[in-house]
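Yeah, one chain of the complex is gone here, protein chain that is, but the others are all in their spots.
On to subunit A.
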Amino acid sequence: MSKQETLYQAINQLRASIPELRGAIVASSDGLAIAHSLSNGEDPNRVAAMAATALGLGKRISESLNAGSLTETSVSGTNAQIYLYAAGQKGVLAIVAPAGANIGLIHMEARETAKAVASIL
């Protein structure tokens, strides 16, 4: 199976285990979309770039405040929450969850997916 197929398998599996997710995307740490599954027609290239920016800034904040290497960061709005997980040095996994979603379950599943993505990349 090709790398891309494996990546799609990983994010499709994540979306299947948490059906309320509005989207999931894997991007390179320099902001290029690699695999995506976005429900509301968002531009994956734009989302990928924003995910890389947020993660890049988060990494720097984490280092500056002696919090160690960044594992994840999030953006919360009134309608949805976006979680961004570092997937090794080269990638980022971003997911969009509606407000009120089961965050515990999301973290459990998405952290596993991020690990899988890191090993694929």
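The working rule: a residue touches a chain if its C-beta (ideal position, glycine included) is under 8 Å from a C-beta of that chain, and two chains touch if they have at least 3 such contacts; residues count from 1.
Keep this in mind: contacts and distances are computed from a predicted model.
This figure omits one chain of the complex; the name its UniProt record holds, of "Inner membrane amino-acid ABC transporter permease protein YecS", "Hydantoinase A/oxoprolinase domain-containing protein", "Small GTP-binding protein domain protein" or "Chemotaxis protein CheC", is "Small GTP-binding protein domain protein". Only one of A:12, A:39, A:53 or A:71 touches the chain withheld from this view, namely A:53.
If you put the hidden chain back, the residue from A:39, A:71, A:89 or A:119 that touches it is A:89.
Subunit A residues in contact with the hidden partner, per the touch definition given at the top, are 28-32, 45-46, 48-50, 52-57, 59-60, 64, 89-90.
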